[in-house]
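The complex appears here minus one protein chain, its other protein chains still in place.
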Amino acid sequence: MFDYNFHWRPVMKSLPDLLEAAALTLQVAVLAMVLGIVIGLCLALARLHLRGPVYWFATVWVELARNTPALFQLFFFGFGLGAFGLHLSPYLIVLAGLTFNCAGYLAENFRGGFKAVPETQIRASRSLGMTPWQAYSRVVIPQVFRIVYHPITNQMVWAVLMSSLGMLVGFRELSGETQFFASRSFRIFEYFAVTAVIYYAIVKVILLSSRLMAARLFRY
Amino acid sequence: MISIRDLHKYFGALHVLKGIDLDVQKGEVLSVIGASGSGKSTLLYCINGLEAIQDGTVTVDGTDVHAKGTDINTLRQKLGMVFQQWNSFPHLTALENVALAPRIVKGKPKAEARDIAAKQLQHVGLGEKLDVYPSALSGGQQQRLAIARALAMEPEYMLFDEATSALDPELVGEVLDTMRLLADEGMTMICVTHEMGFARDVSDRVAFFHQGVMEEIGPPAQIFGDARSEHTRKFLANVR
Partner (left out) sequence: MEPTLKFFSGFAPNDLWYMGEAALRTLWISVLSISLGTVLGTLFGWMLYEGRRAAALTLAPVLDVFRSVPLIIQLVLFYNFAPIVGLNLDPFASGTVILTVYTAALVANVARGGIEAVGAPMRRAGRSLGLSYWQDLRHVVLPIGGRAVFPSWVGVALGVMKDSALVSVLGYVELLKASQILITRTQEPFLILALAGAFYFALSYPVSRYATYLENRWAQ
């Protein structure tokens, strides 16, 4: 049954390249998350407080991001925009697709977070003479941040996992790089096994550091 | 002085305050009693501008609360408010809860704001709880925290909106004691309350609200002993 000889040496040789690609994976995921948090916050506020075209724009964004495959979204930023003569680099395709997706999911988390903070917290703040902005930034947002902290962590994990789709649009992040080496050496299993371990480690590090940070941030 | 003239307030088609006229002098303690839905809490919200009004005027020390040019945030610093739900800020310690507004609204330096906060917490008997988060405080303690938070803005008036209604019975006493303490210190207070004992013993005057109308106002002895209005007598007979 096991007439297959595992060859790990070539994989080990390209390990530095793989780790470098892993850094690229992390970079694009973090960037997409930062952009996604900012945009997601705006989308959530638009859906909570605005009407008319801005509300609909935000709603369509959120629903498209949540109800179509991430790969579809990447294809859209890849081939789809090509229809309008706009050709993004693989890096930008992945960044745009991930940002679009993360912003949509995070927007819903933020919306839930805002709804979970009672209206009376704003009233109490305003009764102390705070401006609406002070009430929001000093009282509401810190509480929302705590509520969405774990969803943000999960989304960060998703962003890392999702960035592997870069492989299908020619972006040489960790998966793309792995595929590149694997197809040259025909050691597909070995290469992807090592890559799986790297992903696993990245995810665990994210979850662990998130937990450590939470212990420092939230003492209440 | 707080002066209210012909105040009308609607929630949609619902007419909740129907022409209120009321003056509250500096140093006075006024209790407002009446059934739920009689408009007494809404009155407080109209005084500090948390609710807009449809007709009439509310002036605080000569400033029209609802006029367009009024800086409501500055005016509110004069008007401390304590709510039925104590609304502690859950993400801040007791000290930070109290120090927040002095720091960001009044622009006091951090150290000074913390000193003020510590002093006010001491004042309401929470001197031992400075670094505790609200989740570790009882309802009564959180309500006293809310009082300290309002006092830290050095208000000239305190508005209490059923400050003890949401509390477990055994915790009501400590909050009433704190309110009594403020009254003794000469704070001007308007207390919407269901605590008839407090209204009778502590206030200078008691106002009875019925269906959006101030039916009568007078010294406690008169309201509780010799009410003129049929509604007042009926209400008092039911709550006692």
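Per-chain numbering from 1; labels A and B assigned in written order.
The rule is short, and it goes like this: a residue touches a chain if its C-beta (ideal position, glycine included) is under 8 Å from a C-beta of that chain, and two chains touch if they have at least 3 such contacts.
It should be emphasised that the depicted structure is a prediction, and the values quoted were computed from it without experimental measurement.
Every shown chain touched by the omitted chain in the complete complex is listed here: A. Residue A:Phe76 is the one among A:Phe76, A:Tyr91 or A:Phe181 that touches the chain missing from this view. Residues 1-2, 4, 63-64, 66-72, 75-76, 79-80, 82-84, 157, 161-162, 164-165, 167-168, 175, 178-179, 188-189, 192-193, 195-196, 199-200, 203-204 of chain A touch the missing chain (whole complex, contact as defined above).
The working rule: only the chains that are shown with their structure count from here on.
Separation between the centroids of chain A and chain B, computed from CA atoms only, is 47 Å.
Across the complex, chain B is touched by residues 118, 120-121, 123-131, 134, 138-139, 142-143, 146, 218-220 of chain A. Looking at the complex, you find that chain B touches chain A at residues 48, 50, 73-74, 76-77, 79-81, 83, 85, 87, 89-93, 100-101, 104-106, 133-135, 146, 149-150, 153.
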